[in-house]
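Every protein chain except one is present and positioned as in the full complex.
Right, chain A next:
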Amino acid sequence: MTSTNMARAQLEKGEEAIIEFNDVNKWYGDFHVLKNINFSIKKGERIVVCGPSGSGKSTMTRCINRLEEHQKGTILVDGVEMNNNLKNIEAIRKDVGMVFQHFNLFPHLTILENLTLAPIWVRKQPKKQAEEMAMHYLERVKIANQALKYPGQLSGGQQQRVAIARGLCMQPRIMLFDEPTSALDPEMIKEVLDVMVQLAEEGMTMVCVTHEMGFAKTVADRVVFMDAGEIVEANEPHEFFDNPQHDRTQMFLSQILNH
């Protein structure tokens, strides 16, 4: 990999990294899914990860909170190394919120209970305080009036906004989004993206796997393009879209933008 196209994958000196990948490798059996990932994200940065399916972008993101385990290299999250130590895993997960493609709300709990579960059991907050905070975040994602319903009674877009609020209730320092709009009807994508844009404007550190290039252009600080388990290119959005360095990036962009 040349130094030019990787220039912005590493941080410049003096910038404080909140997530660091050092030579991270991962295999599924014989399949080498992540190859020598070197990548740093600084506090408050908004990163959009894109690439064809099977390129390892979800896997890389899920390594940050160990929904996937890497086999080689190190991942540091907020100074804590992600390894087999349960204490470290718990410490990192407390600080990292996650939003999934299929929402993964807990269907047997009401919206309010979904939001207060982790604050009460992981952060040991009193119930009343957790509920107040939950209502605060539900208002921010504009569904406070649905607090006592069950997830099955909400539309996909509403469920995904609840999922974002649920992540925020743990007051994380980092939010991970794994294709948050891919399972939504076109009409509902916007309401979810609006919430994410608002979150980005408030300075949350975000790592977002998405195919929404419009979102990448307006919100991202850096866009990361992955293919075949490698980071092919990482750059500021205007550079990335207007002046892609790599052939593979150009091909990908021409395919998703020209229609």
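What we mean here is this: a residue touches a chain if its C-beta (ideal position, glycine included) is under 8 Å from a C-beta of that chain, and two chains touch if they have at least 3 such contacts; residues count from 1.
The rule is short, and it goes like this: contacts and distances are computed from a predicted model.
Q: Looking at UniProt, which of "Amino acid ABC transporter permease", "Methionine biosynthesis protein MetW", "Glycogen debranching enzyme GlgX" or "Carbon monoxide dehydrogenase" names the chain we cannot see?
A: "Amino acid ABC transporter permease"
Q: Touching the absent chain in the whole complex: find that residue among A:Lys72, A:His102, A:Lys127 or A:Lys190.
A: A:His102
Q: Looking beyond the chains shown, say which of A:Gly56, A:Pro151 or A:Pro180 touches the absent one.
A: Of all options in A:Gly56, A:Pro151 or A:Pro180, contact with the hidden chain holds for A:Pro151.
Q: So which bits of chain A touch the chain we can't see?
A: 65-67, 90, 93-94, 96-98, 100, 102-108, 117-118, 121-122, 150-153, 166, 170
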